[in-house]
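Take this structure first; my questions come after.
Every protein chain except one is present and positioned as in the full complex.
And then subunit A:
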Amino acid sequence: MKLHKPLVSAVMLCVLGAPFAANAADGDWKRGRVYYRMVCTVCHTTPAGGGKAIAPTSKTKAEWAAYLQADKHNKGKDSVKYYISKEYRAKVKATNKAAEKYADVPDDELMNDIKAFVIKGAKDGDSPAGCS
């Protein structure tokens, strides 16, 4: 039945996305911005990271919600959470000042900050944020 696919997708997106949006609203988007720009972007501008910066505007709010909810980084080879985790921050903090500065921020808190930033800066967000 044709109805099923879009309806189920929409329901799933909202069921997963609504609590996500609620959490994101609580995050500190400014702290998320610093981590995103100074940790995530560092790799995503290198050939190993795809060679091209991924801006918040590269996805819509729903796409960011789905992406972060799925938690599949690098086509599922690892997780987004790992790159936000204290474990990862400890690993790179000697060479990355943002990882050093936020070394002790709880994982969930920092994840919420990043969610808040990308949702706000998404293509259809309140304040679309490019990489310039």
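Assume a residue touches a chain if its C-beta (ideal position, glycine included) is under 8 Å from a C-beta of that chain, and two chains touch if they have at least 3 such contacts; residues count from 1.
The rule we apply is simple: contacts and distances are computed from a predicted model.
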Chain not present in the shown complex, as UniProt names it (candidates "Cytochrome C", "TIGR03915 family putative DNA repair protein", "Paraquat-inducible protein A" or "Carbohydrate ABC transporter permease"): "Cytochrome C"
Given A:Lys59, A:Arg89 or A:Lys120, the one touching the chain that is not displayed: A:Lys120
Absent chain, residues of subunit A that touch it: 2-3, 6-7, 9-11, 13-15, 17-19, 21-22, 25-30, 33-34, 37-38, 97-98, 100-101, 120, 126-127, 132
